[in-house]
Every structure is written in C-alpha cells, then in structure tokens.
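Yeah, one chain of the complex is gone here, protein chain that is, but the others are all in their spots.
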Amino acid sequence: MNEPVSLPSNWVSARTPTAQPGQLIMLVTAGGKRHLIQLQPGRRFHSHLGLLEHDDLIGLPLGTTVHSQIGHPLLLLEPSLADLMTRVRRSTQIIYPKDAAYLVHKLSLRSGSHIIEAGTGSGALTIALAWAVAPAGMVYTYETRADNFTTASENLRRAGLLPYVKMHQESISDGFHQTGADAVFLDVRTPWSFLAQVRTALRPGGFFASLVPTTNQVSELLLGLESTGFADIEVEEVLVRRYKPVPDRLRPDDSMVGHTGFLISARPVVDAADPGRWLSEERKRYEARKEVQAMIAEEEERRTIERAEGGRKYPKMPLPG
Amino acid sequence: MNEPVSLPSNWVSARTPTAQPGQLIMLVTAGGKRHLIQLQPGRRFHSHLGLLEHDDLIGLPLGTTVHSQIGHPLLLLEPSLADLMTRVRRSTQIIYPKDAAYLVHKLSLRSGSHIIEAGTGSGALTIALAWAVAPAGMVYTYETRADNFTTASENLRRAGLLPYVKMHQESISDGFHQTGADAVFLDVRTPWSFLAQVRTALRPGGFFASLVPTTNQVSELLLGLESTGFADIEVEEVLVRRYKPVPDRLRPDDSMVGHTGFLISARPVVDAADPGRWLSEERKRYEARKEVQAMIAEEEERRTIERAEGGRKYPKMPLPG
Amino acid sequence: MNEPVSLPSNWVSARTPTAQPGQLIMLVTAGGKRHLIQLQPGRRFHSHLGLLEHDDLIGLPLGTTVHSQIGHPLLLLEPSLADLMTRVRRSTQIIYPKDAAYLVHKLSLRSGSHIIEAGTGSGALTIALAWAVAPAGMVYTYETRADNFTTASENLRRAGLLPYVKMHQESISDGFHQTGADAVFLDVRTPWSFLAQVRTALRPGGFFASLVPTTNQVSELLLGLESTGFADIEVEEVLVRRYKPVPDRLRPDDSMVGHTGFLISARPVVDAADPGRWLSEERKRYEARKEVQAMIAEEEERRTIERAEGGRKYPKMPLPG
Partner (left out) sequence: MNEPVSLPSNWVSARTPTAQPGQLIMLVTAGGKRHLIQLQPGRRFHSHLGLLEHDDLIGLPLGTTVHSQIGHPLLLLEPSLADLMTRVRRSTQIIYPKDAAYLVHKLSLRSGSHIIEAGTGSGALTIALAWAVAPAGMVYTYETRADNFTTASENLRRAGLLPYVKMHQESISDGFHQTGADAVFLDVRTPWSFLAQVRTALRPGGFFASLVPTTNQVSELLLGLESTGFADIEVEEVLVRRYKPVPDRLRPDDSMVGHTGFLISARPVVDAADPGRWLSEERKRYEARKEVQAMIAEEEERRTIERAEGGRKYPKMPLPG
C-alpha cells in the first residue's frame, strides 16, 4: 500500500491570498451565520441579507469585508477544516470536529498514511482523514447505504478531497480489500463483529480506533479487543467547553455538547497466544479481585451449609473483603 | 512561502512492518511503562526488568512480544505521535496531546502548510506541528532561552522531524522573519504584545491561535484581538476523560487532568477600520447592555440629586433592567 | 439571633402517605411533563391531556396512577425539593438545584441556622435555604425590585416555607438588619461592594458564599475578600452530567448545562491586621514569583541600558525564569 504518491500541482498553491474561481470560500454575516460556497464566474449568492455576484468576490483578498446589494456586510474567509467538516450535506449524524481532531492524532495520521474507514456516513470524518493523509496517502472508506454513499462522495468532491479517497459501497463483513493499512477506524454499530477483519487489514505496528455512543458498546468492544489480540487499549472521551469571547465578562457558554461518543483505541499484537499479558493494570487488578471474591463466596456457602446441617459451627469471623 | 517541496524518499517508507536500525520504537512493559528508544546495532537496552540487545529487536515485526535476558516480557511497538510528543526531554511544561490535536485542527494544518510558532519550549508541540505539515510544509519556531533551544532541537532531531522545522533563537519583539504564513501560534506569557507582528506574518485567510493558562490572560488577549483587526474569535477548552478499560467494571479514571490552558483562535481581517463589526454576538449584546445600564445609572443619579435638592419628586417607577 | 424556635405542629406530619387537601403535589405525564398543583376541594386540573377533579386525587396514596377524563394516565407524586425550586413563577434567572445543593452544604446549613440572602430574585434559592434551616432557623432575604419581591413571596407562600423567611424589600448598601448570622449568601452583581456589611452581620465562625457568572467578577471578589479579612477562600464550579436511563444503551445526554456560575466561599477572621497570612498557598507562591520576575525585569532593563550606552557588555547568561 505504500508506493509514493506524487504531489498534485494544485495541492499547495490552493492557499492563495485572494479568492479564486472554483475555490470554496466562507461568507460570514455580522450575526455569525456561516455560508460555504464555491466561487463560479457568473453565479450569484442569495440570502435574506441580499445578493452578491461571485464575480465581485473573485480576486478579493481573503479577510475582506464585502457588502450585499442592499448594504449588509459579509466577511470573506477561507474555510477552516472544521467548516469543511460541519457544512456538509447530511444524511446521518456526523462526527464532531473535537472527536475528528483527537482521532487523527490517536491514529498518528500524517501525509502518506493509508487509513481504512467504515462506515462513511455523510463523509464528515472522511474529510478530516483525507485532509490529514493527503496528498501522499489515501483513505479507503466503506459504506453499505446507497444514499449515504452518494451524499459522502458529493461532500468529498466539493471539498476537493475526492482524489485522496477510495470509496467502496459494500459491507465489511467479508473483510476489506486492503492489507498493510497504517490505521483502521470503525464507526459502526457493532465494531466487535469485525475485529478479525481489522487484524487482517492492519499492518504490524498499525493503529485501530472506534467511536461508539453507549457504555454497553464500550464493554462489548473491550471484550472483543482483549480476545482478538489487541494491546495498549484506551477508552477516552473528548469534551470541548466554549467561552463567550467577551473580555470583561468572560464566562463559559450556558450550554455545551454533553456527549458524542467514547473513543476506543488499540494496537494489534503479533502473538495473540497469551492475550491476557497486555491487559491494562486495572483489568488485571480487577481479575485478581474477582478470584478472591469467588473464593470468599465459596467459603461462605460452605459455612452456611455446615451450619444448616447442624455440623461444626464456625465462629462469626471477618472474611477478607 | 508556498513553493512546492519535493517528497523526501524516506518519508513514506519509514513505516515498515519490522523494526529497522535507526528507527524509534517503544518497549512497553507488562506494567504499562513505556520506553522510547532508537535502535542501533551493537547497543543494549537496560532497565530494572533486565537487558535487551538492540540486535535482537532489529528485524522483528512490530507488535511482537520480546523477553529480557531475565525473562520479563516487553511489547515492541511503533511509537504513536503522542508517544513522540510526551517522551521528550523537558526543560519546560509541555503542551498536552489533547491540546496539540485540537490546535492542529483549529489551525487547519496539513501537509504543505507553513506555520510559525513562538516559543518553542521543549518542542513537544513543534513535533505535532511538524508531523502535520511535513513533508511539503515547514514549521518556523522561535525561542529565546538557550537551554530550551538546545533541548527542543535535540527532541526534534530524535523524532526525525528536524528537516521540517526552521529554528530561530531570538525574540519575536521585532517581528518574524517570515511573511505569508498559513498560521501563527503563540505560546508566550503576553501574546497580546505581539499581535501586530502576527498580522504582518500571516497571509490573508490565515489562522491564528494561542494557548494561555489563566482567565486574566484570556481577557487581555481578547481585548488585543478586538483592537488589532481579528474576527471569528473563539475561546475553547479541551478536556479528555479517560476510562479504566475493564469490560465488566467500566468507569472513568479516579482523577483527571483538570486544566492545561484556554485555546483562543481568530482570523485576520483585511480592513481593520471598523473592528467592532465582527465582534461576537455575545460581545455586541454585552456592549448594548452596558450602554443601557450607563443610561439608567445616569438617570438614577439625576433623580437622587433632584430629591436631595427638594425638587420635583419622581414617583418610584421600575427602571428597565 | 439564636433563641430556640418551637417545632410547628404541621412540620413533620406534612409528609403523609396520601394526598391531602391543601397539599402541593406533582402530576407527571407519560411523556415526562411535570405539573405542580395545590389540591383544593372542588377545583379541577386542566391540561391538553384532559381534566382531573382535585376531589378524585385527595385521599389517594402518593405514587398512584390516575387517569384524566379522556383516559390519559398521570402519576401522582410528592414534589421533590428540586420540583419546588424549579417550578416557581420566575421574574429572573433562578439558581439551579445543583448549585443550591452545594451552597447549602458549603454554608453548613441545618435546622436552626440563621442565614442572610441578597438578592431574593424569584426565591428559588430562598426555598432551598428555608427547607434546610426550618423549622428552628430562619432565612433573612433582601430584594430591591418590587416585582421580584412579590414573585418570591408568592413562591415561598405556595411552597409552605414563608414562616421560615423574613423578607426585606430594601437595598443592602446600608447594611443588614441582622447581626450574629450563621451564614451570608450574596447573589448580586458586585458582591465585593458589600463585604464590610457582610462582616458586620456574620457571627464569628460564620460562613460566607457568593455565586457570580463571570471570571472577572471572581477576580474582583477575591481581591475584596483578601483585603476585608476573610480566609479559607475557595472558588468552585459544580457540573452535573445527566445520563439517558436506558439499561442496554446507557449514555450521557447529548447536551448539558455548560455553566451557571462560580461559587466563591470564605470564612471571616477576627484579626484582619495581617490579611496576607491566610491567603492560599497558590496565591502566596504567585506573589513570590511576581517579585522575582520584577527583579529579573529590572536587571534586564539595566543591562539593556548599559549595552546601549556602550558600557560594560554582560555576557548573554540565562536569567532565572
């Protein structure tokens, strides 16, 4: 999977100081509303704040204040990665920037990485993954639902990232078409069902992660990882707290996103013969405690039976606890 | 700053399935201790768990369990980006992976980006920045203290990322040597003192961010940004909650990192003539409320004086408020 | 302020197993909507789910399912303290149960405590305070705005707690009518303006607390407390995270209350001669660091001047930092 990819000529030069035809740009209103549009000569931008000719925007420096034909100001900005991710057309719940940012980091993605993703959903995370691995790497993404597949491919095309994504409209039950992947990310309901497939697709030293919304799924996935030869297992949650940016009245926002998902990450081990060896310390301590408790329960039961049978009565003594 | 950079031949092929001479690898103990070492033929790894010959590790698949000469198992892993960041030699407090991941995202960094950083500190964030912009981009980093400068350059060299970093041992008071940068990040005590320099260095459409530990600094930086021609100002905090990865006893860790810093981000606007226009909605509402309150206070004072003077007594009526 | 108060005959017996005339009860719909009503013979409860005669509810055991005349089920419950607090008529933002609970605890309130509160607002916190100190104690509450005063007194009357509250419709600028109070709580915009008044009203050993929404207010109040003879100063924030109570799909709520206020608490000291003595460790460390930094800055300036004057050039040496 690791042949070098030549740098596309437009990759770096896309960042120009002025708005170019074909470029995605943001128009931000004074009220903070954000509009993501692709500049095309001859087109018009319509909103309740009035009209703007694309031709009047092309060539302007980014960061310029423009005005609609009825005088409303709008700020012309280059879209951030978060804008690209969150202003997609959606047919599903999308993964949030806070989680995408941490995932890209946990999976150690960089230009040149080859990552497998399932499922694609609306493609918001695919955008962040392609952004991270382009131009020398590739995202291989799987999605079964036709409507999501279409939505995601359109979202990726619009963001200019489709060249760095290979899309598969099929189930992952029978495995992935790729092997030697640097990373695999599962955003599916039952990630524990596909861990054998993940192991086959991942190169030695690769990175695995998944995002699930419920604690029950976390428990099931942990059980699966422990028994399929994964180590370095971590469960984390990312919370972002936003503040009102008022210098002399600084305070957190009244409400915040309370939960999106739990992020589970792990590394494959070559020799899965003794999977217990690389369990976390907490896990091992808990197993040891469970054994002691089972011994105590057995002893208690034995005493109860002896007492019931009128046999030798044990004095009430503290059991280890 | 945007000439294309040719892809170094070793960039992608660095990810091999087996441990190579010169490669950085992790040895993880059964107790979870992590050792980051660079493999060199003829060398030995020493720890309280016994010895390991580097030659015995070279050529092994990543993910293999190896044993010290006294029988202790260790897991051979490829380091993650977080390992590279956090296992540096330190002469300062380092920026945490949770913040580095979100910063890379907020600054919309990707391969090919040119980013300025000040100060370098121990270089942990510099590693994350170089990782994100290599091989086609560049980090320009500034540090005044000689000891930090040396520590950081050694940490970057060891991580193999020095080719993607240009280090300056000098103050940023007189400005940066670069212009047209895609992004600028300030990790200094008084970031508000350098905003004019930041504006000069940033290209139109670029991204600015800073990380400060106290709310007082946030307030000062917000005031500075408002008066220097920045818009789209955001203040955020990233919290990561870790869980004990035990399937049938899942629970968050007993203690967590409570605070590292507040992340402030903003975008430069071309026309700084009317900076108030792009203030946040909260900011504008607050300004409006302050004006009303000032009017009320004035009115109240007027009435008080009139009453004191025995003049026309106003009936007690509810003031807006 | 500490004469014993005899136990009112209705205090304990208010908790009966069946719904009584005059009692406040909750009707909870199958959809989770909560209605707080006072039972009165001959009255009717109207909602979009149909009618219910109060007479049909009186005498029923609490916890019974009743049906409206068109067949919708409703659950008859005794209101919780949180229901009493949050189902008040409001003319202001109310203090949340999470904060009220922690405040009652921090102020060490119990039956028999005498607590002063300003301002009353809509009386939600007053309800929680009266609940905590009744029947042997008393709340003394101050409010300047007539509309709030009326709303709060009606809310307290309805909750049956008015006998344990003495309401003052006046400003606290000239001080409180009480002395020897066990606790004082300030919910006003500029609590630092009234600390002398608080000290006069508090008995030795008493408890002070305040709740403010912004970090700027926290800083101002801390400065005030330090200079007015308070010790044991703490700043805290209470966050409550709610979960969807679904056994096989357990997960936190999608959104949560992100911020209400910062809780500052402190204790008065008798001898305010050397207020610095009882500052927190962090505060003292910070003061010490500031002094060192001032010395360094002075030294740096001296060297700069010497160099500028062409005088003795100091070698570049690391300053402590």
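Letters are used for the chains, namely A, B and C, taken in the order the chains are written, and counting of residues starts over at 1 for each.
We take it that a residue touches a chain if its C-beta (ideal position, glycine included) is under 8 Å from a C-beta of that chain, and two chains touch if they have at least 3 such contacts.
Remember, predicted model here, so these are calculated numbers, not experimental data.
Participant: Based on the whole complex, identify which of C:Pro135, C:Pro191, C:Pro213 or C:Gly261 touches the chain you can't see.
Facilitator: C:Pro135
Participant: Out of C:Gln197, C:Thr215 or C:Thr260, which touches the unshown chain?
Facilitator: Answering carefully, the residue with contact to the hidden chain is C:Thr215.
Participant: Could I get the residues of chain A that touch the absent chain, sorted low to high?
Facilitator: Here the touching residues of chain A are 145-147, 215-216, 218-219, 318, 321.
Participant: Take the complete complex as the reference. Which residues in chain C touch the chain that isn't displayed?
Facilitator: 2-7, 9, 11-13, 15, 17-18, 28, 30-32, 61-65, 73, 75, 77-78, 80-82, 97-98, 100-102, 104-106, 108, 110-113, 128, 131-132, 134-137, 180, 182, 203-205, 207, 215, 218-220, 222-223, 226, 231-250, 262, 264, 267-271, 274, 277-278, 280-283, 286
Participant: Just checking the interface: what residues of chain B touch the absent partner chain?
Facilitator: Output for chain B: 213-216, 241-242, 248-260.
The definition used in the following text is that only the chains that are shown with their structure count from here on.
Participant: Could you tell me the distance, in whole angstrom, between the mean C-alpha positions of chain A and chain C?
Facilitator: That pair's centroid distance is 39 Å.
Participant: Whole-Å distance, chain B centre to chain C centre, using C-alpha means?
Facilitator: Inter-chain centre distance comes to 36 Å.
Participant: If you average the Cα atoms of chain A and of chain B to get two centres, how far apart are those centres in Å?
Facilitator: Centres of chain A and chain B (C-alpha means) sit 20 Å apart.
Participant: Residues of chain B that touch two or more other chains: which are they?
Facilitator: In chain B, the residues touching two or more other chains are 215, 218-219.
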